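Here the complex is missing a single protein chain, while all its other protein chains stay put.
All chains are identified by letter, namely A, B and C, in their written order; residue positions are counted from 1 within each chain.
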Amino acid sequence: MREVGSRVWAVPAGRIPPHTTGPEPEFTSRDELCILNATGEEASLQITIFYTDRDPVGPYTLTVGARRVRHVRFNDLIDPEAIPMATDYAALIESSVPIVVQHVRLDSRRAEDSMFGSLGFAGEG
Amino acid sequence: MREVGSRVWAVPAGRIPPHTTGPEPEFTSRDELCILNATGEEASLQITIFYTDRDPVGPYTLTVGARRVRHVRFNDLIDPEAIPMATDYAALIESSVPIVVQHVRLDSRRAEDSMFGSLGFAGEG
Amino acid sequence: MREVGSRVWAVPAGRIPPHTTGPEPEFTSRDELCILNATGEEASLQITIFYTDRDPVGPYTLTVGARRVRHVRFNDLIDPEAIPMATDYAALIESSVPIVVQHVRLDSRRAEDSMFGSLGFAGEG
Partner (left out) sequence: MREVGSRVWAVPAGRIPPHTTGPEPEFTSRDELCILNATGEEASLQITIFYTDRDPVGPYTLTVGARRVRHVRFNDLIDPEAIPMATDYAALIESSVPIVVQHVRLDSRRAEDSMFGSLGFAGEG
């Protein structure tokens, strides 16, 4: 199987919707990183969160097993600190092996859902 | 006509919505690969599905005719095994000729639809 | 001003929603190409439409003026023939100068809207 991906990814449009309607966890409002590690080695990730008016926070560390996918809600990144809701942020993801990143948002603040999916931006290598 | 595309594509954000409201098939909830083969040769595809906590499954084999498009619902990939609904997965698509891949989701679990469209990530070649 | 873009673009996920609810034209269901020509020369475009089970149709010809944007509904591409609604298709766009292409869908078949936006795939040059 061929390797695919990059070791650096950026997601500028972060914002966690602060409310949820409907049954959880399926309809929990969320901002999510979807990470594919198609390589034969575990990926060690360091995620840095950027804000509008203060210094970046991180690294948040995470692993994605060899030949595994992991969908991570930004809501669940709590160490070194939780990301506040309804606040603009961006994420920079650095990985020890090539990975592929999509950014998905589900917003269920109103009675119906709204969602988007966007490829992350792949840096060099 | 110029050829366009890549032989390797990745889609990390897979998840098949488990319910549908509204008339089918137009409103069937789905997770879909949209594949363009603009070349003069039939494309032989091998799709591998990655999971969070078990080994990848595949290859799922598929062909897209020369100068044809094919929109494939992940729901319809059943050999070697069906992809479970409401489960995180990723897809790696390898093709014998250059193709272009978009990833579209339609979620009609509630009374109204929600959808997203995202370019896949193109690997080398 | 710097030039930006590519001369070849592909959009695999075409499908025109067949119904509309709400006031037109703002809520007309649509599948749309959004084309930026940031160069100093008029762009001559040739669009080829690919189908699942028959030969491609085209070229559809279009111009985008120097330093202009044009949002074109696929519904309005009628020469050499209209694109049928509720039918899978893909578009290949070839341009005489570098352009940038986004693909936007608005689906108002139900009482509320759903939409997506996706970058097209840029080929070489």
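List of remarks:
Everything that follows uses one rule, which is that contacts are C-beta pairs under 8 Å (C-beta built on N, C-alpha and C of every residue); 3 or more make two chains touch, one makes a residue touch a chain.
Everything numeric here is computed off the predicted structure, so don't read it as measured data.
Of the candidate positions A:T28, A:T48, A:N75 or A:S96, contact with the hidden chain is made by A:T48.
Touching the chain that is not shown, out of A:V4, A:V72 or A:L92: A:L92 (per the contact rule at the top). In the full complex, chain C touches the omitted chain through residues 1-5, 22, 26, 32, 34-36, 38, 67-71, 100-102, 104, 106, 111-119, 122. Although one chain is not drawn, its touching partners on chain A can still be listed: residues 8-15, 48, 50-53, 55-56, 86, 88-90, 92, 94, 103, 105, 107, 109-112, 114-121, 123-124.
Assume only the chains that are shown with their structure count from here on.
Between the Cα centres of chain B and chain C there is a gap of 21 Å. With centres set at the average Cα position, the gap from chain A to chain C is 30 Å. The set of chain C residues touching two or more other chains comprises 112, 114, 116-117, 119.
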